[in-house]
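Partial view: only certain chains, each at its native spot in the assembly.
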Amino acid sequence: MDGDTMVALASIITAGLTIAIGSIGPALGEGRAVSQALNSIAQQPDSSNTITRTLFVGLAMIESTAIYCFVVAMILLFANPYWDHFAQ
Amino acid sequence: MDGDTMVALASIITAGLTIAIGSIGPALGEGRAVSQALNSIAQQPDSSNTITRTLFVGLAMIESTAIYCFVVAMILLFANPYWDHFAQ
Amino acid sequence: MDGDTMVALASIITAGLTIAIGSIGPALGEGRAVSQALNSIAQQPDSSNTITRTLFVGLAMIESTAIYCFVVAMILLFANPYWDHFAQ
């Protein structure tokens, strides 16, 4: 196998696994945050503004870790820094 | 094995595993959010509008991580950036 | 092994594992949502309309991740984009 084949293979497999594994944590974390937000709104409807605002900031924070993974996966697929070296 | 065979193999296997593994987290997270939403509606029927609205925003946020995986799987199957290099 | 054999093998195995692994999360998530819906109906029979409506929207959302997996499995079996390249 030549270098370009192996780099392409590694990039494809790693991109998929990165976003696949990287989506487990954020999805579970966001599910927990959302479910607690709904619970809090039901308990304290008057604070729903503060709650949803804090929720969205928190979700963005959690989503950021998923986005790190998505960014790395996209870099590996479309802007792989090692590809130019091998793909003559 | 030639380069095109291996890239095809890697793309097929990775696409499947990406969406398979990537669906576990969002499904569990959404299940938690939905179940809590139902619980909150039962406790506070008057806030059902706020609750369902927050729920749908949250579900969209959680679903986004599953969609990242689906996007990567579709890219690997139908718009693989490394395929043109190998499939002469 | 030739390219067509390996692509066929990879497609068969990946299709099966994709739907198998991909059904664990949605099934558990839906089980949780349904069980909570039943609990909420028992607590608040008057809201059963709102509850079942929210439940069905939520189940459709959760089922969507299972359907992503099913779609990928069907694509791999019946519309494999890499098959034409190898099956002369």
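Going by the order they are written in, the chains are A, B and C; count residues from 1 in each one.
Heads up, the rule we're going with is that a contact is a pair of C-beta atoms (placed from the backbone, for glycine too) under 8 Å apart; a residue touches a chain by one contact, two chains touch by 3 or more.
Treat the numbers as computed from the prediction; the structure is a model and nothing was measured.
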Task = Note that 3 identical chains are shown, then give how many the whole complex contains.
result = 14
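Following the convention adopted for this analysis, only the chains that are shown with their structure count from here on.
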Request  = Indicate which of the five shapes (line, ring, star, complete, other) describes how the chains touch one another.
outcome  = line
Task = Just send me the rotation angle from a CA overlay of chain A on chain B, rounded to the nearest 5 degrees.
result = 25
Note = Between the Cα centroids of chain A and chain C the separation in whole angstrom comes to 20
Distance between chain centroids, defined by C-alpha means - chain B, chain C (Å) = 10
Query = When you check chain B against every other chain, which residues touch at least two of them?
reply = 1, 11, 13, 15, 17, 19-21, 24-26, 28-33, 35-37, 39, 41, 43, 55, 59, 66, 69, 73
Key: Residues of chain B that touch chain A when the two form their complex   = 1, 3, 6-7, 10-11, 13-15, 17-22, 24-26, 28-33, 35-37, 39-41, 43-44, 46-47, 50-51, 54-55, 57-59, 61-62, 64-66, 68-69, 72-73, 75-76, 80-82, 85-86
Residues of chain A touching chain B in the complex = 1-2, 4-5, 8-9, 11-13, 15-17, 19-21, 23-39, 41-43, 45, 48, 52, 55-56, 59, 63, 66, 69-70, 73, 77-78, 87
